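The complex appears here without one of its protein chains, the remainder shown in place.
Each chain carries a letter (A, B and C) given by its place in the written order, and its residues are counted from 1.
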Amino acid sequence: MDDLAAFRAEMRAWLDINCPEEMRDGQVTEETICWGGKRWKFTSDAQRIWLDRMAAKGWTVPSWPEAYGGGGLSRAQDKILKEEMARINARSPLESFGIWMLGPALLHFGTHEQKLEYLPPIARGEVRWCQGYSEPGAGSDLASVQTKAEIDSDHYLVNGQKVWTSYADKADWIFALVRTDKDAPKHKGISFILIDMSTEGVSTRPIRLISGKSPFCETFFDNVRTPRHQRVGDENRGWDVAKYLLTHEREMISGGGGGLLGGRPVGAVLAEMAHGLDTADRRAAAMECEVDSLAMALTLERYKDQAETQPIGDASAMLKYYGTELNKRRHELMMEGGGSDALAWDGHDGLPSDWLRTKANSIEGGTSEVMLSIISRRVLELPG
Amino acid sequence: MDDLAAFRAEMRAWLDINCPEEMRDGQVTEETICWGGKRWKFTSDAQRIWLDRMAAKGWTVPSWPEAYGGGGLSRAQDKILKEEMARINARSPLESFGIWMLGPALLHFGTHEQKLEYLPPIARGEVRWCQGYSEPGAGSDLASVQTKAEIDSDHYLVNGQKVWTSYADKADWIFALVRTDKDAPKHKGISFILIDMSTEGVSTRPIRLISGKSPFCETFFDNVRTPRHQRVGDENRGWDVAKYLLTHEREMISGGGGGLLGGRPVGAVLAEMAHGLDTADRRAAAMECEVDSLAMALTLERYKDQAETQPIGDASAMLKYYGTELNKRRHELMMEGGGSDALAWDGHDGLPSDWLRTKANSIEGGTSEVMLSIISRRVLELPG
Amino acid sequence: MTSLQKTEDEVMLADAARSFLDDAAPIGHLRKMRDECRTYDAELWSQMAELGWTGVLVPESAGGSDMGHAAAGILAEEMGKTLVSSPFLSTAVMAATALRQVADDRASDALRKIAEGQVIYALAVDETSKHEPDAAELAATPDGNGFRLSGTKTFACDGMAADRLLVLAKTDEGLTLFDLPANRDGINRDPMDLIDSRDAARITFEDVAATGDDVLGQVDDAMTVLKPALEAGQAALAAEMAGLAAGALDMTVGYLKERKQFGVPIGAFQALQHRAAHLWCEAEVTASAITNAGRMLDENAAEATLAVSLAKARATKTAELAVKEGVQMHGGIGMTDAYDMGFYMKRARVAAEWLGDYGYHAGKVAALRGF
Partner (left out) sequence: MTSLQKTEDEVMLADAARSFLDDAAPIGHLRKMRDECRTYDAELWSQMAELGWTGVLVPESAGGSDMGHAAAGILAEEMGKTLVSSPFLSTAVMAATALRQVADDRASDALRKIAEGQVIYALAVDETSKHEPDAAELAATPDGNGFRLSGTKTFACDGMAADRLLVLAKTDEGLTLFDLPANRDGINRDPMDLIDSRDAARITFEDVAATGDDVLGQVDDAMTVLKPALEAGQAALAAEMAGLAAGALDMTVGYLKERKQFGVPIGAFQALQHRAAHLWCEAEVTASAITNAGRMLDENAAEATLAVSLAKARATKTAELAVKEGVQMHGGIGMTDAYDMGFYMKRARVAAEWLGDYGYHAGKVAALRGF
């Protein structure tokens, strides 16, 4: 434990000096989050400095190997980093689909060259990625990929359409599932490829949500030429990569937009509202929500602890299901607590829009119903 | 409306004189209920007098025709009778499966002779009936009737076993589904027959429940000879009678052991307990339970109003589902409110036993799951 | 009490309303208004007047159709099904009910104008984030023979379109209700830009002059006039929400039958079937409470509080469940602005808060039931 104590002391000292005051407000909102990427506009110098300093240490992706831009930290060290950051209420320096999803998949399935090429820019926040899985009409049936990639010497020629690509209009690259064998059974003819969004033939169209925002796009591929070495994993084995990545996506979404870890207790939020806790039903719901949120936060920790020795696998469906349903409850409760103040679009710092956005949590990345079916069949081994 | 006002005045005056003081405690418990039957032991003279007086008017079954022992009341008059009885907190003079279930089925499917023979003794509380539907292992699949009735000149020879027959050990007669054609599709070879429980070959064995009580029995038929004229409806068309009767059973069970109509508000019950309402979660749950109970009571009224002009049909599944789930919630809440006082078998007037008994409400007479499937397919017309 | 089943006349009224609204104000109508940044449609309002809807609670002597509260609920329910946006509740239900409590010529004139569709009223009651009329603080200070009103109101539904405002104010010995023209000097109205794309205003009163004639009913006795009006509004709003729930459920059941996943209609999946069936049960149980509230208001208004609060509490929960299940069962498409389900969800949230939320009404039920 001495090594860890020393690490903690060092970390604390470093953070004291290097975390800009402005970055110590602990806020995680659509407005304060740093997504990075070629076209990223920093909201302040402090945001830029904080990213640069953390990236230089590899602490934007603390557990990745140093060779690929990570911090090379052990799970125990990673926990200490998180704890020390939480202690000073530090913002996360960088969030991205590259960190949450593509990175883990590349570390597992990528070649050494691919890792060297793609991971460090993710770690430094230089390249922003988006995900191209869903297709129009496919819904929960992710394997029904229609976008086709035909071999054209050392390239693929990609044609088709993706939907629900998060921030595709702001991303630099996309990782996508494409069909490379149309005659094979549907899970067996899919490949996982990386496409530069600036390639000719790629276009996007934002989808307006009920929240009034457009975090998702439709993405179109019209004869897009993509080098074959940008495929991750074997040809026609992309479903393996996709499944692996999905478990990471579930874990990511289950965190519920910062509502759980580091988020303020919902009851405390309600207590600050004029009438937030003045009826028995709201007080009871806030208590239950807080109990469940704390237990869920511990569960995320426990699963991460467990992931050190064995993959989480299908149980990640639980994290996804429970975390997103909880985040919906949390927002529902804040809306009720806010009363008529939270009915105008600009009320409570845009709470109505956040609330409506949460309704997609239990749909995107696999619906709650799909998660429950996964648990039923693969964990409980019920028939059917 | 003048006729009705006169009827109300008359009714009020009659009740004033004829309802014994003791019968004005409004109690509906296992202990106070009057089931009637050949072996019935009245708990008091008042109980006997009250039954006799009401039966003489036909008001144990107010809406049945006078010719069959009923009161011949219209729906509006029946409502007035109920309202006036509630006003003085009068107990129901008689409850029975004959009233709730067999009676309506006989009125619809029986011959004039059958009605004359069986209905008046029900109305007077002289004969107690039980129901023989379920069979071992059949569960929700009621039509999988194995008990067979073979024709032996003018008799059936009945062999087989029923289960979950309520109070079979106390009943005088049983109405039962039996298979009269084993080669027909399973719904088409069933008949509905009436059997005197004192016939040779009929025996019963009580089933002990988790509540410690035994309201149900297994009932065995060993070469039981039953006259063919005791069949209701056509031979092999018993399923029609059974279905009709089931909708009445659902409605009956949905009343939830008196918990809804005429029952005290659960919040008021909790308020009398030492700590019944002292946490936000219990207060909130009591409020919600009360809101739902009042609305459910109105719904029972509305459906009865509606039944005047059109049969309730499949929507009775809603009454059964909602009423029983509500009764479970109500008892769960009383147990929580009672705390450790309600953990001993003799606590709160036997509340623990009542509570455990409610758990069967959503199983007997068709499970909640079967009710939801009925609504899904027949009301919402969803596929499958 | 009259049967809780709808009468033949009521069924006919509902059918007629439905067929008019399907044409004149389907959900697309709300969408169009939203896209054009409008919150009030004068044409629709005048059609409602022609149909006798604006006069649904106006006595025949004042030119109304005087169909009663149950009928008003039936109209509101049909409006809820397609999210019809109009000042029906504010004006035809609440203001009309308030004015009816006062037997004078001015009230009678005002009622006639309501029936004719010539005036729009809004209620300026709420001051904080929750409905709490008894706690109104807007001050009406005596000034000569009259008053000066100063303070702020919020969540005044239909407040921007309104010609007149019913303003609840605090006077020396209690609360007083004023009936003021919305353009009187010192009254400033700001649109709230609500998520349901309907009309609501924040209203400030800066030293607004009012005379004794502007008082509706008696000074210091607002509730004699306002309570029946609020209860009528709550019952009609509950009916609207029941209609909203029915609309969302219908849309969802339709989608369950039509949408295929893994080769079968998703409505064949039992987990969805049971949830849809449960929702239908909730809607059925709520329907009884709605009808009951209308009947009570028509037959024994003085004793209707329990029935009204029961209806609003139930309708709030049912509508909330209907829109949650509606969006979730639709999946991605339900989240898009291009699809209509989101409109149901947003209106359900606003309606949940208007005139008292679930906890407010469930609390009234509990208190009236002895706990």
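Please note the rule applied: a contact is a pair of C-beta atoms (placed from the backbone, for glycine too) under 8 Å apart; a residue touches a chain by one contact, two chains touch by 3 or more.
Keep in mind that what you see is a predicted model, and the values were worked out from it rather than measured.
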item: Contact set of the excluded chain (shown chains only); value: A, B, C
item: Selected from A:193, A:296, A:334 or A:360 as touching the chain missing from the view; value: A:296
item: Hidden partner chain, touching residue among B:49, B:76, B:157 or B:207; value: B:207
item: For chain C, the residues touching the chain missing from this view; value: 269-271, 273-274
item: Hidden partner interface residues of chain A, rising order; value: 265, 267-268, 270-271, 277, 283, 286-288, 290-292, 294-296, 298-299, 301-302, 305-306, 308-309, 315, 318, 321-322, 369, 371-373, 375-377, 379-384
item: In chain B, positions touching the absent partner; value: 134, 139-141, 163-164, 207-210, 212, 273-275, 278-282, 335-336, 338-346, 352, 356, 359-360, 362-364, 367-369, 372
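Quick note on the criterion: only the chains that are shown with their structure count from here on.
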item: Chain located farthest away, centre of chain A as origin (C-alpha); value: B
item: CA centroid of chain A to CA centroid of chain B, Å; value: 55
item: Residues of chain C engaged with two or more neighbouring chains; value: 272, 362-363
item: Where chain A touches two or more other chains, by residue; value: 279-281
